[in-house]
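I'd like to ask you about the structure that follows.
Here the complex is missing a single protein chain, while all its other protein chains stay put.
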Amino acid sequence: MDDNTINAHAPAGLTRRAATRTLAGLLAGGLAACHGGSKGTTVNLASIAYPYQGKQIFNSLTGIIQRDGWLKSELEKRGASLAFTPVPTAVGAPLINEGFSGKRIDFASYGDFPAIIAVAGGVPLKLVAPLGQGQDVYLLVGKNVAAKSITDLKGKRIALHRGRPWELPFAKLLDSHGLSFSDFTIVNINPSATPAALASGAVDATVLLADALLEEQKGIGRIIWSTRQAPSDWKMRAELFARGGFVDEHPDLTQLVVSAYVRAAAWSAQDANREQVIKDAARGLTPENIVRKEYAEATYPWRERFSPFFRPDVRSHYASVAEYAVARGLVRRKVDAAALLDDRFVTKALQDQHLQGFWSSGAVA
Amino acid sequence: MSVPRALPWQARLMLGLVPPALLLAWWQSQAQAGGARAAVFASLATIGVAAREQIASGALLGDATATLTRALTGFGIGGTLGFAAGVLLALSRWAERLLGPLLQAFRQVPMIGWLPLFALWFGTGDGSQVTVIAVSAFFPALLNTHAGIVQVERRFLDVGRIYRLRAVQRFRLILLPGALPLVLTGLTQALSFAWIAAIGTEILLGSGGGLGVTLQTAQTEQRLDAMLVTIAVTAALGFALNQIIRHLRARLLHWQPVGA
Partner (left out) sequence: MTGTAIPLRVGWRGRPATLLASLVPFALLLAAWQAMALSGAFPAQVMVPPATVAATLLRLASDGELARHVGDSLSRLLLGYAAGALAGLAFGATLALSRWVEAAFAPLFHTLWQVPVIAFVPVLILFLGIDEGFKITVVAVAAFFPIALAAFDAIRGVPAGFFEVARVYRTRLPDLIRRILIPATVPAVLVGLRIGIIRAWVVLVAAELLAADSGIGQMMEMGRQMFQIDVVLAGVLVSGVIGFALDRAARAVEARATRWQRA
């Protein structure tokens, strides 16, 4: 196809290998889309989706964008189209990383750790819009397990889906008690298989997000620790990431997408829409009462839950994630966290929508 | 001691129903036992409700169609390529020397191992799924076609030469019919593998509709009843496909003496 598809990482002296290049180019052409300007570009947004009434749906800001239609029409004005990639939660972030790597996905609203894994693995990404204050991570033990803290679980079996964002708070917990992963038997199963494993006693404990609250409610286990008892920057974070190549080639379209997220965040932040937001969040796997419980226990004002500000604590969170991942041998290279964060688009979006004072620019939690 | 005589079909039917009936009875008793068991065993009534739901909402039909389409497309591609490759390798020593070891080695890699790689290189759309299915169908077709052609007795070919038949005619009139039984065995296996691969790829990649996807989703939602309905449909469809191809085979080989 055209030369844009063979990316700039090719070594010099490539012109000698004309034959392999043609062959590879033919293959790559089948893979990549043409990037000649905005016209005909498809912007692909990915996010974790949950099963609801037979479909996979987004139940957060991405869902609002999908429903709202603003982004779609703005893109169409520029001759581009919008596509969504729902990622089943059973598979999770690895699919998103593969999509970024294969240039099939341009934006994804997903977690901190998988994004660092991707960048460390050589996939260029940019954090273009932080989304909120992070989520709590919980350590749940089976109901017949007599453990009160992580040290009691030494030598036991813990279900942890690897490479997901909640692995890092767990790793920090271990560190703070002088433990390491090898002090336990870590079983790598996805969150959907975990409740059955816990209920049957196949594992003694598990690390989960808010679905842990649901399992506790069902009587399958007890929460013995959560990031609420830890420094606030231990929480896992999920934000809007963009493919580095896309940002470079289409800053205008990137701006549109970021603006759409800021719009959705501003909408959600209003108290008037609070009920709707809760109802949306309850579609999928977490029932409404759990959603309300989690929201009620937040220590910050409602609107800050959706803040897209590049606050200092966001910056330091990513610095520590990058540091931590390489120190623990979870990734092989140190990621430059400062280069990862790109605040141009959010700044402009806030200006355009006159929201400069709407959210706090300092830490709130 | 001699091979037992066949039973009358009425007796066979009645007997055939006994184990499934016992199984269902045991299942129902477990579901009603309460406690931890109830969480794992969904009662028959719940399963029935789930089945009705899935049929009524059209989800079942949609899923079955999606999976069947992928499986048959992959089977068509893989089976044809396998047949062609089998013919090539059987007729050309050079092709066999060159490609034989390679194909043998690739055959041994569990198909499932390729999936993450295909997902990475080609995305999780139907493209990679059909590719994996086609590869699953390819090998049985290849091996059995090759075996079929190789075992055609030399004297038949010699007769063809005596009658001065051209190579193409020898192929069409002697080799192909002689190889047909094994070729059809290969295609039967290929279809079965294609069906299995279709379900497997849907479970592992989890998107785009299909019986395997529904199975995975049901697991995410912890709904054993939906899982069982899907498994039952999978079994039924697999059985139907198998029966169809076996009848086709019997018809195509009707000229063979029974028991050959």
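Chains here go by letter, A and B, matching the order in which they are written, and residues are numbered from 1 within each.
Just so it is clear, a contact is a pair of C-beta atoms (placed from the backbone, for glycine too) under 8 Å apart; a residue touches a chain by one contact, two chains touch by 3 or more.
Note that the structure is a prediction, hence the values are computed from the model and not measured.
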Message: Please identify which residue in B:Gln54, B:Thr131 or B:Asn144 touches the non-displayed chain.
response: B:Asn144
Task: Decide which residue listed in A:Ile57, A:Leu174 or A:Ala196 touches the omitted chain of the complex.
output: A:Ala196
- request: Just name the one of A:Thr185, A:Gln217, A:Ser316 or A:Gln351 that touches the chain not displayed here.
  value: A:Thr185
Query: If the missing chain were put back, which residues of subunit B would it touch?
result: 1-7, 11-12, 15-16, 18-20, 23, 40, 89, 96-106, 108-114, 116-117, 120-121, 140, 143-144, 146-147, 150-151, 182, 185-186, 188-189, 195-196, 199-200, 203-204, 212, 215-216, 218-219, 224, 227-228, 230-231, 234-239, 242
Field: On subunit A, residues whose C-beta touches the chain left out of the figure
entry: 5-7, 9-11, 14, 17, 20-21, 23-25, 27-28, 31, 93-94, 97, 101-102, 114, 117-118, 120-123, 157, 161-164, 185-190, 193, 196-197, 200-203, 330-332
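Just so we're on the same page, only the chains that are shown with their structure count from here on.
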Cα-centroid distance, subunit A relative to subunit B, in whole angstrom: 38
Task: Going by the contact rule at the top, pick out the subunit B residues touching subunit A in the complex.
output: 36, 39-40, 57, 59, 116, 119-124, 205-207, 216-217, 219-222
Field: Contact footprint of subunit B on subunit A as seen in their complex
entry: 31, 51, 54, 56, 86-91, 94-95, 98-99, 101-102, 104, 192-193, 195-196, 199-200, 285
